[in-house]
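For this depiction, one protein chain was excluded, whereas all remaining protein chains were kept in their positions.
On to chain A.
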Amino acid sequence: MAHGLFRLATAGSVDDGKSTLVGRLLHDAKAILADSLDDIRRVSAERGFGGDEPALDLALVTDGLRAEREQGITIDVAYRYFTTPARSFILADCPGHVQYTRNTVTGASTADAAVVLVDARNGVVEQTRRHLGVLGLLRVPQVIVAVNKMDLAGWDRGVYEGIRADVEAVAVELGISALSVIPVSALDGDFVVDRGASAPWYTGPTLLELLETLPVVVEQHVPRLDVQLVIRPQGALQPGYDAEEFRDFRGYAGTVSGGSLRVGDAVQVLSAGRPYAASVKGLRSTTGPVEAAHVGDAVVVELDTDIDIARGDTIVAGELPEPVREFAAEVCLLSDVPVTPGQRVLIKHGAQVVQAKVEGIDHVLRVSDFSKHPADRLGLNDLGLVRLRTAVPLAVTDYRDSRAAGSFLLIDPQDGTTLAAGMIESDAGAAHGAAAGRGVPEHAAA
């Protein structure tokens, strides 16, 4: 697992200055090359940005589409890359408006940390609660709240402390455990990369210092591999491989999504809903044979028995999750096609796509306060708890235990549209709608 690569997502309401913050971070971290900077300087000047004292409109760094530049808004998630001596970063810059939930989910699902912007003049608003709620639900390991536009609040310590107290209270309510709150000015640059001299009272890290030192959280769930491809060359070998040695080669290719797999491990294979026992005869990584493979490694597994294993089957070292055909999940609607009870859908879980039916909707979450309300359908950007029934049993895991084995997509069987992103809640499934009576979401557990 790579600790040198850090995935970061941003979230913020319109006009909180999120694009400017990202632009500032990249600019001050010297991640923008001269010709891009010239382009930004030219467009900023053409528009008279900064008035009498021409300045750089750093929002232009991320707003790359024609419509974004024309309207001064961010339309879709943009990915940016920068490297410091400490780390390489993949930054998903998520727009804050209109399709907020869908975009935040897209950018934050794989993030190691997320930065939420708050405008110092407005404090915690409904959008802040919404963003924090979604990040909590997605279990983003670290949340950073950047209190922006502190320059417009006179760098008043009381303003910052007040917002910090509010944010901490909301975070506790929404189940976010790892939280940092930083005062910044994206426009002037204070506490983004450089400290500046505006707020001697703030002794915490700058945004970049924090990003460079936050720990990477690695899930160590039961060792698991979802079979993506069965590799059986039958004589059609790449140059350099010995025909004799690989004559009967049969390997199962996939990415390790929890723990470590080792040669000699006893494993269980879930194939078409039935468990089989086997042991790991060999492991091949991208460099050749290895003794062990770890979370995130793309490998090929050889087993000692002749089970007929196909794409979508799951290999688990240790206890296999009880395969189930019915489960409950919190879903976020990503398309404008609604989800309704009785609907036929496809579920993509791990490397398999199976038929399923929406059995019922337990509730829709009001994202501003995460209160639960009855609903007979879920529409675009809605979050809600649904009960699903699948055609074949799935080895699902609670999302709280594994982001990889606990997540899935709902897909429209007709045109392939991705309808929703789902997070499995194993305890809600059994109790047939009992979840509607629960209080705050239990993913609060840290």
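Operating definition for what follows: a contact is a pair of C-beta atoms (placed from the backbone, for glycine too) under 8 Å apart; a residue touches a chain by one contact, two chains touch by 3 or more; residues count from 1.
The definition used in the following text is that contacts and distances are computed from a predicted model.
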item	value
Name of the absent chain as recorded in UniProt (options "Indolepyruvate oxidoreductase subunit IorB", "Sulfate adenylyltransferase subunit 2", "Putative acyl-protein synthetase" or "Carbohydrate ABC transporter permease")	"Sulfate adenylyltransferase subunit 2"
Residue, one of A:R24, A:R102 or A:R224, that touches the chain absent here	A:R102
Residue among A:L5, A:L152, A:L179 or A:V392 touching the omitted chain	A:L5
Hidden partner chain, touching residue among A:R121, A:R232, A:R274 or A:H373	A:R232
Option from A:R195, A:K348, A:R366 or A:R389 whose C-beta touches the chain left out	A:K348
Absent-chain interface as seen on chain A, which is shown	1-5, 33-36, 39, 43, 62, 64-67, 69, 75-81, 83, 86-88, 90, 102-103, 105-106, 109-110, 141, 212-213, 215-221, 228-229, 231-233, 236-239, 241, 246, 249, 253-255, 284, 286, 296-298, 300, 311, 334, 346, 348, 351, 401-404, 407-409, 411, 415-418, 421
